[in-house]
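Heads up, one of the protein chains got dropped from this complex, but the rest are sitting where they should.
Each chain gets a letter, A, B and C, in the order it is written, and its residues are counted from 1.
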Amino acid sequence: MAEMWINMGPQHPMTHGLWNLRIKVDGETITDAEPEVGYLHRGIEKLCEDRTYTQIIPITDRLCYGSSLTWSHLYCLTVEDLMGIEVPKRAEYIRVAAIEMQRIASHLMWLAAYGADLGLMAGFIYCMRDREVFIDILQALTGSRITYNFPRIGGVAHDVPSNFDRDALRACTYMERRLKEYEEMFDRSKVFMMRNEDVGVLRRTDAMNLGVTGPPLRGSGVRYDLRKDMPYSVYPEFEFEPATHPDCDCYARYRVRMDEMWQSCRIIRQAVQKMPKGKWRILAPRNAPEGTGVGRVEDPRGEGVMYVVGDGTDKPYRLKIRSPIFVTVSAAPKMLIGYKVADVVAIMGSLDMCIGETDR
Amino acid sequence: MSRKDELTFTGFVIRPMSRTMRTFVRALLLGKPNTILYPYQKLDLPPRYRGKHVLDFKRCIGCSNCAQICPNDCMWMEKLEDPELGKIERPGIDLGRCLFCGLCVEICPTVALHESVEFELADRDRSGLRFGPKELRDDTYADKVAEERQMRSLPVLDMNKCTGCEKCAGECSEICIAMMPIEATGKQKPEISLPKCTSCGKCAVVCPEKAITMSNVYESYFDMPEPKFILKNCTGCAACARACPADVIYMMDMPGTEKMLKDGKKSKPKKRAVFVLEKCVGCGKCFRACKFDSIEMPGVRR
Amino acid sequence: MNLYEFCRGLIHWLVDLINNLWYWLGDVLPWWFGDFFDAVGDFAASRGHISVMAIGLEVLIIVIVALINVLNFIWIDRKLSGRIFDFYGPYYVGYRIGGWLQNLADGIKLFVKEIIVPAKADKFGFMLAPIIFVGSSFLALATIPLSPHFGVATNESGHGVSAGVIIAFAFFAIAPFSILIAGWSSNNKYTLIGGMRSAAQMMSYEIPMLLCVASVFLLAGSFSFFGVVDAQHDVWFAIPLFLGFVVFLVCLVAEIEVQPFDLPEAEAELVEGWTTEYCGMRFGLFMMTSYLRGYIGGALVTALFLGGWQGPWFIPDEIWFLIKAYAVFFVIEWARWSLPRVRVDQILDVGWKRLMPLAVLNLMIAVALKTLGWF
Partner (left out) sequence: MAERGKGISGPAEGLERAPSTVDEDPIERIIRSLLDSFPSAIADFQKLRKGVLRARIERRDLFKACKYLRDGLGFEHISMISAIEYEDRFELVYHIASYQHRVFLELITTAPKDDPSVDSVSSIWGGANWQERESYDLMGIKFNNHPKLERILLPSDYLYHPLRKDFRG
């Protein structure tokens, strides 16, 4: 068969969103690849220049459907850096607990999509079912299921509801039991390992050079987790180990995310148990001073950075968002070339695409 | 955890299949499946759930803060006539554009706006999603739900009664009341610094004219813009005082501005606006009502 | 009394009934009409005509039974695998019978949908592929008896076609060609890859599968279903030929293209594989036929390895056969929902490097058993 270009997307079960992966195949072997993004560009950066600082928070929620809380948290961190606000301790603990729940929910959604990509329908349904547990707690905490609009500049919107700590600890126990089942279902399944091992190899040097961050980077053997290495919020007060794996393949990325879920359970337990009393929100000024603020967090998908320029009014002069997947997907050709068409779903699935933040 | 060399023969099919079989047996024999049969069973929604809005007409003061904070511009203020409340202005919401972010509920200074747990809002027509104030009205809803917002008992000043006697300032143990002269009127008014106030209520007790009363006010986490008054432009037309939803603005005479009329009598003195900013909700209605650029509010759209 | 005799008797009775009226009509009419009426009546009552009518009725009954089974299979697939996934499955349509009518509702929906042919498709091939796919599957079905009394291959002698199993496998193996035709004629890159994968996949599973069947023939000493099932009177072939049973089951999963081996229509990578461009009832036929093939697969395993219709006396033979076939199908579905899909090079790997030696080993075991005279 002659070589031909195949458009995988913009509407394709592999893409998890609206983007296009053009691959050149020789038979079933990929010889070239070219990701195309931009189908979901909503101009959020431009939109933010016309909104007040408070009004932007619900918009940053819309950056990523999988982990919207991280992005509004990142935005609030950035603006707090710009305004020079110290957030109350209790608010930081609530934020950390909520973000780690969001991380587990996001990773579960990734695992569900990954299972469906590889044809493991039971994995898809089970993960979506268990994600509900965390979504329900977040719903009781914030009032919404996907777009929480929960962090505020200078704290969080609400105090924790009654029974929050009991529910959170119960959910952690449930999740740890479930994770063991997943490990039995995924790791111990020979067919799953056949699809994952030695597939989508991304060397350590390549991963660092191409700007890959988050689980793909740690799956390539680089021990770099912003929560540990450049701590923000109250992460230094928690005990946890950033997950790494030296194998550089899809299985390593899968393993890193599973280990991160374990660590997130640990962090939630500590955050709930150590949560101090006090205020959860302070009055933030309406107008930001002139200057810049930068925030940097460990998103479930990688390193999220925001850079805000204030000009003394109540609206930001410029807001720049660094999406981890936007950079990671540019490394996709490096991983794809040489593998089979069927590996595309495994490789791109292991990157955990989220188009909302990629196209902004 | 598990690696390739740990994989045994059972890994081919038996382990994953035994996992699914356990769920199968549990779902088939021991209990109900996990699904909720939606139209017949409903989810238990937490009280914080953000659904359709509910407006309490009696609490609402018509300040339009909700319409201003809305990121999508999906709220508007509607003028209407109510048999009980007279001529009022109340917000309406286009739920077809609403984000359900809850900022309008959070900013409401009197907690008149709530979000109910009702989420079944589908309609065959976009116009069916435009809820005017009358469709949102439910004056009993606020009493039914648990209050989330913190309340503080704070002194509220009525400038019509105040004589500027300084008794309240003398009584305040936290020294949070300062007497400030009002320019061009020859009077003075107490200015209360609310962050320092301990809600002790002594100022209200000591006031001979009962100009200061203690009342419960919801705490706000929003830094609202404050009106800045420019005396030289003011004509004393009282448009701002009529527009103010929170009774912040009082019109006071400026002695010495009387003009001699032709018949020898003196005209009434000119008036000026006086702001009691402790009560201000920052809505900007006075700014919009003023035709003479006498009020400035940076960052508020006209 | 077998199915053929039953149909023949029924037709005979009907023809007699109608002919009575007919002859009476001929009597009351003028003579030139009466002669014609007599001739028609005699033809209707002739032996050849009744045989043809009986076979037609028999085919109709078998197809209806098969289609009801297919509906049951789709229901099992949805309902029981719904329980595997911890949800209800079809629920409201046919609430009293467990949502069974949902399949019919889906069929009606597919019937009223428009059939679209892509503009640059090869129209003839595009039309031909579903015909071959459905036709060959039904032909394979026709050879399989549910019991000595129930099956189209039973004739008046009652012994069935002597090479029934061979014919069944011959028709069963035609489907990949129609998949290739469908994939090529759709003029779409995904369908093309799907068709090519189907061909590659057939290369890998067909030979070990037939080697397993050959070992069964060796032990049974017969090519017909009756012979094979009769030979399992004492012990099911699944016990001495356990290896062959496992290999056959794995190959069967590949043959009927369900989950671990559904490469031609891998929905995650190749949208819907070779059925991407089909819609309406053509897609419905593909869908229905894939479950029909599941039924055939279950029936083949039952007949070749699980003792066919032989079972306790208190259950009728046909029901006993169907219970076994349903059980096999459920195991296949169970594996389908709990295993990921393999890659195209891995199925070739599995087929040639794992299943092929095992199948040969199984054949050697069969030869040994036969030589030792245990069968």
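Here, a contact is a pair of C-beta atoms (placed from the backbone, for glycine too) under 8 Å apart; a residue touches a chain by one contact, two chains touch by 3 or more.
What you see is a predicted model, and the numbers here were worked out from it, not measured in a lab.
*Asks:* Check the whole complex and report which displayed chains the hidden chain contacts.
*Replies:* The omitted chain makes contact with A across the full complex.
*Asks:* One chain isn't shown here. Among A:Met14, A:Val37, A:Met185 or A:Met275, which residue touches it?
*Replies:* Looking across A:Met14, A:Val37, A:Met185 or A:Met275, the contact with the absent chain belongs to A:Val37.
*Asks:* Where does subunit A touch the missing chain, residue by residue?
*Replies:* Residue positions of subunit A that touch the missing chain: 37-38, 41, 43, 45-46, 198, 201, 203-204, 206, 208-213, 218, 220-224, 229-230, 244-249, 294, 296, 303, 305, 307, 309, 317-318, 320, 322, 326-327, 330-331, 338-339, 359-360.
Assume only the chains that are shown with their structure count from here on.
*Asks:* Per the contact rule at the top, check every chain pair and give me the one with the most C-beta pairs in contact.
*Replies:* A-B
*Asks:* Please indicate the chain closest to the centre of the assembly, with centres calculated from CA atoms only.
*Replies:* The chain sitting closest to the overall C-alpha centre is A.
*Asks:* Measuring between mean CA coordinates, which chain is farthest from subunit C?
*Replies:* Farthest chain from subunit C, going by C-alpha centroids: B.
*Asks:* Between subunit A and subunit C, what distance separates the C-alpha centroids? Give it in angstrom.
*Replies:* 48
*Asks:* Whole-Å distance, subunit B centre to subunit C centre, using C-alpha means?
*Replies:* For subunit B versus subunit C, the centre distance works out to 70 Å.
*Asks:* Do you know which subunit B residues sit against two or more other chains?
*Replies:* 16, 19-20, 23, 34
*Asks:* So which bits of subunit A are touching at least two other chains?
*Replies:* 122, 126, 129, 185, 189, 191-192
*Asks:* For the complex, which residues does subunit B have touching subunit A?
*Replies:* It comes out as residues 1-2, 4, 7, 10-12, 15-16, 19-20, 23, 34, 45-46, 48-50, 69-71, 99-103, 106, 115, 148, 221-225, 298-299.
*Asks:* Considering only the defined contacts, which subunit A positions touch subunit B in the complex?
*Replies:* Interface residues on the subunit A side: 51-52, 54-59, 61, 122, 126, 129, 139-144, 147, 149, 152, 154-155, 157-158, 161, 181, 183-185, 187-193, 197, 255, 281-287, 313-314.
*Asks:* Can you name the residues of subunit A that touch subunit C in the complex?
*Replies:* Spelled out, the residues of subunit A in touch with subunit C are 1, 4, 6, 12-14, 25, 27-28, 115-122, 125-126, 129, 185, 189, 191-192, 194-195, 340-345.
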